[in-house]
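Complex shown without one protein chain; remaining protein chains in place.
The block that comes next holds subunit A.
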C-alpha cells in the first residue's frame, strides 16, 4: 500500500474524536471519505498531514513511518475548505509559492507556473490579486499551488463546499481530469453523497470516529448508513 494508516486514535479533552481508524490506499487512487460534520474526518486528514498529532497509531507512506516527521518535511499537501490564497501575493506568486520554498531557479519557476496556469485555464489572471478573482478560480489556484510541487499525497478537506452548484460541478470535472493527468493520490473528504461517489476510486464512510471502506460502489449504495437508499427513495417518491 502507498498510504497505510494503522489504529489512529485521537481525543480532545473528553471527546474521542477518532476511535480506531485503519485503512490503506494504493498509489494514484482517490479515496472519498463521506461523513457528517464533527465525525472526525478533518482531524484524520490533519493527523496524516502532520498538523495534528495522534494519541496512538501510525501513518506509513510508501512503507516509511512518517509519525516523527514535521509537517513541512512530509511533502503532503492539505487543501482546506476555503482556497486560502495568500492575500499579499498575486495568482502567479500563489502558485509559485511551494517552488520558491524549494529555491528553484527563477526560469524554472516561471516555466512551471506558466504551464500550470495553462492547464488550469488561468493564464489571463496570473497578475490578479486573490480578491479580484471568483470562488471557482480561487479554488483552481489553490489546486495549482498544491499540484506544482508534485506531492505524493494530497488531502482535500471539502474543497468545493463553499462553491455554488454549477461551479462545484465544473470543479469536480476539473479534479477528475487533473487527478488523471498528474496521477494524484488523494483523500477526498466530503459530506456530499454525490460528490463522494463521483470523486473517489474507492469510497468510505466515517461516523463517530470510525471509518469503513466499502468493497465497491454497489456495497456503498446498499449500506443503510450511507443514506444512498433513502436519497434514491426520496427522488423516486417525488
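The rule is simple: a contact is a pair of C-beta atoms (placed from the backbone, for glycine too) under 8 Å apart; a residue touches a chain by one contact, two chains touch by 3 or more; residues count from 1.
Definition applied: contacts and distances are computed from a predicted model.
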For this session: Just go with whichever of "NAD(P)H-dependent oxidoreductase subunit E", "succinate dehydrogenase", "ABC transporter permease subunit" or "DNA polymerase Y family protein" UniProt uses as the name of the absent chain.
Result: "ABC transporter permease subunit"
Problem set entry | Listed residues A:37, A:88 or A:237, member touching the removed chain | A:88
Exercise. Out of A:50, A:136, A:159 or A:200, which touches the unshown chain?
Worked result: A:50
Problem set entry | Which residue of A:29, A:75, A:119 or A:162 touches the chain not shown here | A:75
Seminar exercise, completed: Where A:10, A:125, A:145 or A:168 are the choices, the one touching the absent chain is A:145
Exercise. Can you list where subunit A touches the absent chain?
Worked result: 46, 49-51, 70-78, 80, 82, 84, 86-88, 97-98, 101-102, 145-146, 149
